[in-house]
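The other protein chains are all here in position, but one chain of the complex has been omitted.
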Amino acid sequence: MFNLAHIRGGIHPAAHKDRSAALGIAAQPLPPRLYLPLRQHAGAEALPLVREGARVLKGQLLAGSPTELSAPIHAPSSGRIIAIGPIEAPHPSGLQANGMVLECDGEDRWVDLDVPADPFAEDPLRLANRVAEAGVVGLGGAIFPAAVKLRQGAKHEIKTVLVNGSECEPYLSCDDRLMRERAEAVVDGARLIQHILRAYSIVIAIEDNKPAALAAMRAASEPYGAIEVVAVPALYPMGSAKQLICQVTGREVPAGGRSTDVGVLVHNAGTVYAIQQALRHGRPLISRVVTVAGGCVGNPRNVETLIGTPVQALFDSCGGLLREPRQLLLGGPMMGVVLPSTRVPVIKGATGLLALDRHEVPQRESAPCIRCSRCVDACPMGLAPLEMAARTRVDDLDGASEYGLRDCILCGCCSYVCPSHIPLVQYFQYAVGQQDERRSAARKNDYIKRLSEARAARLAEEEAARAAAKAAKKRKATAPAGEVSP
Amino acid sequence: MLGAILVLALMGLLLGGGLGLAARYLAVSEENPLIKEIEALMPGSQCGQCGYPGCSAAASALVEGRAAVTCCPPGGVALAERLAELLGVPLDAGAIAAPVLARIEAAECTGCMRCYRACPTDAIVGASGQIHCVLSNACTGCGKCLEACPEDCIALAPQAPTLDHWRWAKPQAA
Amino acid sequence: MEYALFLIGTVLVNNVVLVHFLGLCPFMGVSGKLDPSLGMGLATTLVMTLGGLSSWLLEHYVLLPLGIGFLRILSYILVIAGLVQLLEMIIRKASPPLYRSLGIYLPLITTNCAVLGVPLISAREGHGLAEAGLFGLGSALGFALVMVIFAGLRERLALASVPAAFAGAPIAFVTAGLLAMAFMGFAGLI
Partner (left out) sequence: MSAQGIAAGPFAHDRSSVDRIMLHVCLALLPATAWGLYLFGWPAINLWLLTCASAVACEAVCLYLLGRPLRRLLDGSALLSGWLLALTLPPWAPWWIAVGGSVFAIGIGKQLYGGVGQNVFNPAMLARVALLIAFPLQMTTWALPLPLGAEGAPGWLEGLRITFAGGTLADGLSGATALGQLQTELTLGHGAPQILAEHFALLPAFLGYSGGSLGETSELLILLGGLWLLALRIIHWEIPLGMLLTVAALAALAHQINPQVHGGGLFHLTSGGLLLGALFIATDPVTSPISRSGRLIFGAACGGLIFIIRSWGSFPEAVAFAVLFMNALVPLIDRLCRPRAYGRNARGKPLVAAKWTSQVKEVDKV
C-alpha cells in the first residue's frame, strides 16, 4: 500500500540524542511563579478573562480565543494572578509580549474537569470543539491550533492520519521518550483523531534511529486494525509534514496547498498525546515534555514541565549549566531560535531547550558564494537557495520569490552544508520579513484609501445636507415674505 | 543626376505614403494609461506629503519624471517598488523615509476635535471634551493634525517595536 | 547543406557583434535584462532580414540598372528607416510593455550600424538574393544570440560584488571583450 518514495535532498546531521533519550521523562517541580504569554500559538492573541489578583485553579481558563484561528490559555497550576501585562517573551528579539504572571499556591488543585464518558460515542465536531477549548496547538514547534486542522480535515476526505514521530532535529528526544513511555495514550489519541476525521487508516511514522519507540508503538497498536507503524529513514528534515507525506504516501502536497489536498492529516506525536489527554481526561494543555540538552547541561534529559515555567528552573533540575553556554536555544539546533535569557518561560511550542557549548556551534566567518550548488542538492524542497540569497542580497525580493522563496520551509539544510558559511536562512528570514512588511504596508495603503474615499463621500454628503438645509431655510425665509407681499 | 533625384524622391514618396497609411491602421490612443494606473495605486488620502496637491497630481508628476518614486511616505517601500517597476526606473531604497505615526499626549489633550476634523483618513477617534486617540492602522503620519492641534500635544514618532513588527535583519556577511 | 553552413558561419564564425564589432550601441544599451534583449534581438532580426532582402532588390532592380550605385548608402538608409518606423508602430500596437522597455533603442535600430552594415557587406560580397536574405537573417540571429547570452551574463553581474570602479558599463565592456575571445574559437570552422 505504501510506496516508499524517497524525498529529495536532506542532510544527516550528528544526532546527539543518546544522552537525553537514555533517561526517562522526569517531572519538573512546581516553580513559585509561572509566566504565561497570551500568544503561544499561530493566530490572534488570546484575550484575558480574569482580573489581576484573581484566584485561579489548575486548568481554569485564563484567556479565551477571540477568533477561530487562535487558542485559549489555561492556568497550569492553582494560585493567584499577580500581573497582566508585558512579560519577557521567548523570542530572539528580547522584546516583551503581553502575558500573565501566576503565583502558585503550591496546592496544585484542579478545577472541576468535564470528562466525557466515551469520546468515541460523541459527535466528531463536538470532539473537535473540545480540542479547541483545551487550547491544544501543534507541539512539534509549528504551534498551529490543532482544532483548526481537525475542523479543516473534517471538511475533506482524509484517507490517512499521519502521526509524526520522526523527530529529525538533532538533540531532541521528547517525542521519542513520549512514544516509548506513553505509547498506549498516543495510539489512543491517534484513534480519536481517526474518529473525528473518519479517516480510513492511521500511519505512525518514526525514524529508524529510534528502535525502542518503534517497538513500543508497534506493541501498543497491535490490538487495533488499520494502524501501521512505519520506520522512515533518519534524515533531516523528515519531521517536516511535506517531506514526511512524500516519504510515506509518495505524493507531494501541491505548492500553496495543505496536506488535506492529498488526503492526509499530520499531527505530531506530542500533539496527539495532548489531544488524547483533552478528550479522555478533559485536561487542557498545561504541560508538555521538553528535552533539556546541550554540552553545557549537566544532566541532559526529558522533563515534563508546566507551561510557563522559567527556563532557568528547567536547567537547574537537569544538573544546572556547567559553563556559560555559547548559544541558548529554544527548539532544535536546525530550526530553533536564540533565547534572550534564561528568565523566559517555556511555551507550548517548546520542543527543547539547548545550551550549546563552544565546540557545538560553528563559528566561521562567511565567505562569498562559490556556486558549488551543495545547497541545491541539499534542499528538500528542490529550490535554488544560492540564487534566492544572491537576489535577497541586492533586495530583489520578487526575484528571490520567483527562485523559490515562496516555497522555502526555512529548514536550514542549505546553511548546514554551505562551505562558504553563508547565513542563507537568515537571508530568507529577512526576505520573508520584508515581504510581510510590504504586504502589510499595501494592506494599510488599501485601508487608508478606503477610509479617505469614505471620508470624501461623507464630507460631500454633509455638504449636500448643509446646502439642502440652507436652501430649505432660505425658502422658509422667503416664503412668508411672499405671503405678505400680494 | 536627374535620375538620382527622381529615384530618391520617388522612394521618399512611396515610403512616406506607406507609413502614413500604416500609421492610420496601427494607431494607438494617445492618452497615457499609466497615470490612471499609478493613481489607483496611490493611497488617495490627498495628504500632500509628496509636495503635490493630491494623489492624481503626484501621479502625473511621477509619469513625467518630475517626482521621485520614493515621494509617497504613506505608501512606503511597497508602493515605491511597484512604481519603480511600472516606470522602469531604479529604486534607491535608502531614500524612503521610515514610517511615522501621530501620537496624542493624553495629559494635554483637551478634546477640542480639531485634529479629528483635520485628519484625512479618519484615523483619530474621540468626542468633544474627551481625550482623542490615534488608530495606528489608519494613520499615515501626514502631520495635518499637528498643525491643527492648539495644545501642541501631538507628535510624530516611529512605531514602537513589538513582536508583530519585529523583522529579521539582513545579514551583514559577504 | 551549403546554405545551412552559410547560416552557421554568419551566426557564429563571422558574428556581427563580436567579430565585425557592428551594432555595439544596442548591444550595450538593451542587454541589461533578458526579456527586453530578447525583444530587441527579435525586432532586429526582422529588420535585418527584411533590410537585407529589400536592399538587394533595390540594388539590383533600381540602383544598378540606373547606374546610380553612388546612392547606395543614402537609399539603404531610407529603406531601413522606413522599415524601422513600421516595426515601431507594429510593436507599439501589439505589445506596449515591450515598447516601453525597448524605449529609445527601438527608433535607434535605424542607426544600428549593423542594420546598414550587413546589406553593404552583402553588396560588396556580391551575394545572390537568397544569400543576401540568409546573410541578413544569420547576422541578425547572431546579433540576437549574442544579445541574449550577454543579457544573461549581465543579469549575473548585477548580483556580483564587482569593484565600484568597474561596476556597470566597464565590466560589461570587459565581459564583451572576453566573450569575443571565446567566439574566436569558432575561427576557421567555415
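A, B and C label the chains in the order they appear, each numbered from 1.
Heads up, the rule we're going with is that a residue touches a chain if its C-beta (ideal position, glycine included) is under 8 Å from a C-beta of that chain, and two chains touch if they have at least 3 such contacts.
The structure presented is a predicted model; accordingly, all values stated were derived computationally and were not measured.
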Among listed residues C:Leu57, C:Ile77, C:Leu120 or C:Val162, the absent chain is touched only by C:Val162
Full-complex touch with the removed chain, picking from A:Ala190, A:Val272, A:Val344 or A:Leu383, is A:Leu383
Among A:Gly64, A:Pro116 or A:Gly263, contact with the omitted chain is made only by A:Gly263
Where chain A meets the left-out chain, the residues are 8, 11, 13-14, 92-93, 154-158, 170, 198, 242-243, 246, 251-257, 260-263, 327, 329, 333-338, 356, 360-362, 364-365, 367-374, 376, 379-384, 386-387, 403-404, 407, 412, 415-421, 423, 425-426, 429-430, 433
In the full complex, chain C touches the hidden chain through residues 34, 148-149, 152-153, 155-157, 160-163, 166, 171, 174-175, 178-179, 181-189
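One rule holds in what follows: only the chains that are shown with their structure count from here on.
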Touching chain A and chain B alike are C
Between B-C and A-C, more C-beta pairs in contact link B-C
Cα centre of chain A to Cα centre of chain B, whole Å, reads 38
Per the C-alpha means, the centres of chain B and chain C lie apart by a whole-Å value of 40
Note: chain C sits from chain A at a C-alpha centroid distance in Å of 57
Each of the following residues of chain C touches two or more other chains, namely 161
Two or more other chains are touched by the chain A residues 368
Touching chain A in the complex, chain C uses residues 158-159, 161
So, in the complex, the side of chain B touching chain C is made of residues 3-4, 7-8, 11-12, 15, 18-19, 22-23, 26, 28, 88, 174
Per the touch rule, the chain B residues reaching chain A in their complex are 42-46, 74-79, 81, 93, 99, 120-123, 137-138, 140, 161-163, 166-171, 173-174
